[in-house]
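Excluded from the complex is one protein chain; the other protein chains are retained at their positions.
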Amino acid sequence: MDDNMIELRNVTKRYGPIVANANVNLSVRRGELMTLLGPSGCGKTTALRCITGQVTPDEGRVFIDGVDVTDVPTHKRELGMVFQNFALFPHMTVYENVEFPLMIRRVPQGQRREMVMDALRLIRMESYAQHYPRQLSGGQQQRVGLARALVYHPKVLLLDEPLSNLDAKLREEMRFEIRDLISRLGITALYVTHDQAEALALSDRVAVMNAGRIEQVGTPDEIYESPRSRFVADFIGLSNFIRGKVLAIERGMAIVAVNHIKLMVPAAEGTQVGQDILVFIRPNDVRLFPVDFAKAENTFEGVVHKLTYLGDTIDYRVIVAEGVQIRVQTDGKVRFNAGEAVKVCLPEARCRVILE
Amino acid sequence: MSHFTNKRQNLITFLLLSPGLAGFFGLFFYPMLVTLFRSLRPEGQTSGWTLGNYAAFLSDPDFRGIIWLTFFLAITSTFLSILLSVPLALLLRRKPVGHRLFRLTILVPITVPGLIGALGLLLFWGSRGWFNLLLLQVFRLKAPLTINYTLTGLVIFYVWHYFSYTAITTLSTLEGLDPAFEEAARVAGATPWQVLRYIVIPLIMPGILSGSVLTFMAAFGAFSIPLITGGNYRPLSVAIYKQIGIFIPARWSAASAMAMIMAALQVVFLIFYMRILRRPMA
Partner (left out) sequence: MTALAKRYWHALINQKKLFIYTFLWSFFLWITSPFLIILLKSVGRNWFGKRWLPPELTLDWYKWALTIANIPQVLSNTLIIAAIAVTISTLLALPTGWALGRRKVPAKEVLTSIILLPRMIPPIAYALGIAQIFYRLHLVDTHLGVALAHVAICAPYAILVLSSTFEGLDERVLEAAAVCGASQLRTFFHVTLPLVLPGILSSIIFTFTTSYNEFTLTLMTYGPHTITLPVRTYLAVGEGYWEVTSALSIILIIPSLFVLFMVQRQVQPEKLVGGFKGV
């Protein structure tokens, strides 16, 4: 049996001149929580709507549970979906909202009541059954939205930026609540968001999307530690990019020349000698030492150009060789002043090669 | 001090309101009072009080027929306007080719003088008009259908003239509807038809009703259209006008009594309708 619960194969969707989805390939494994992460307007909702059937792709096929559903109308796809603006039916009570999918499916009354109450219990909203959506807070509304999506045990749960209409604190709480719920139910879920912190915290795997294309798919760890493109690195967190030329490759390590300094970096697949590449490292992976510090791997002299206190961390801009500025974030234990000479260490293991 | 400025502010507010209020009292309230007093005078006299005018009409079976006709026309045309407007709005919302033209078409009956519309309708639906030509030549009917000056014809003309209010309001309510509701319902397993029935129609009902109130009011008070296209069917407005337009000497008191009854009926019906409208969503 096919291990993929959702699969988009070479899906392309155009709106006039705009290519909302360009040859998207995406598979979500059974029981997995995957996030689709990307800036707004990159085509996430369009991809989701191809899965729900609200949008018919111009090219490519959509599979759910191994079945080609490209030509199957939305209502026959057995999906659950949670919306950014909740989309609770304003003329129905919480109970009726959650009951709606069961009513449509003509589930017998007795069983129906039980399933609705089960779903409401799941989100701890039993006591609000007779309220109208407008009487609930945003967080409560979204929980009801979850209950409505889950009540009929759909094959797949789709969530389109479900938390972005909530305030920051609530968002963080709900994040974990949703995660727990999904893992408890063991349901396959595709979670769309533009918030990288949310994506990293929630998911088994992340698919990063940019301008209609999937740039990289991987575990949060892989995406954060080893971004494969400049876009992914930038989008997921703070980054240093150092432009250089590959001088040699020895035992899996590339020697990269940046102006007159040399960096040792683990070579990426397909790295070639003589190639212009970017060396990537996260600012909080870079180390700063006093100038008299003994020589170590990838360590260079530099001058602190600028520093900013960010509370528990300090953000330094250090100038190494002419024109190469490196951003460093350290905890505040050892401090350097602006203009002070320092040693900058880019630990080999934390550096990555990004091919452009 | 603040008491003083408060008073000043109130005075300014009152002064600003006064032109509108003057218009209201001078051109509506006072004339209504004149009509009311006239309805309580014996016919042709300027003094004395009587309820005879009301009594005469309320016991007159012809008059009851007129009231029924007025209500029948207003309710039927309101109902048909809703039946026309809802599918029209549903289609136009999707912006089909030429939707601008159709939108403009909706506005035609309320911007073009009603009497000219009525004239055209009489020509179009007449025994030699295009409608009957279509029936005779394309559908091979033996004899033309009589539409003009019949009840059916009158209903068609009413709908033509007054459906716009319902259509415009329905369309604008529908366009304000968040498409996410429908999407949510579709994903939850509802067929397009079920989405319409359980989600869209209930959600736009307030819009439909508030538009149809306007259609109802226009149809209930309709005067020019039944006057020239009604033939022997005379709803209230026409019956009132006949009292002063045909009888010599003009029967002002009778006309006024009928007008007061008509106004009362409309207000009562409107209050009733508003009750339904304001009922919390079921």
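We call the chains A and B, going by the order they appear; numbering starts again at 1 in every chain.
By our rule, a contact is a pair of C-beta atoms (placed from the backbone, for glycine too) under 8 Å apart; a residue touches a chain by one contact, two chains touch by 3 or more.
None of these values were measured; they are calculated from a predicted model.
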Result, missing-chain neighbours among shown chains, is B
Quick one: say which of B:T50, B:T150 or B:S210 touches the chain that got left out.
B:S210
So one chain is hidden, and I want to know which residue out of B:G48, B:P96 or B:P249 touches that hidden chain in the complete assembly.
B:P96
Pick from B:I168, B:A185 or B:V200: which residue touches the chain that isn't shown?
B:I168
Could you tell which one of B:F79, B:F124 or B:Y149 touches the chain left off the display?
B:F124
If the missing chain were put back, which residues of chain B would it touch?
9, 12-13, 15-24, 27-28, 30-35, 38, 84, 87-88, 91, 96, 98, 101-121, 123-124, 128-130, 133, 136-137, 160, 164-165, 168-169, 171-172, 206, 210-211, 213-214, 217, 220-221, 223-224, 227-228, 236-237, 240-241, 244, 252, 255-256, 259-260, 262-263, 266-267, 270, 274
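Quick note on the criterion: only the chains that are shown with their structure count from here on.
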Distance from chain B to chain A - Cα centre to Cα centre, in angstrom:
57
Sort out for me which residues of chain A touch chain B in the complex.
52-54, 73-81, 83, 85, 87-91, 100-101, 103-105, 148-149, 152, 158
Quick check: in the complex, which residue numbers of chain B touch chain A?
178, 180-181, 183-191, 194, 198-199, 202-203, 281-282
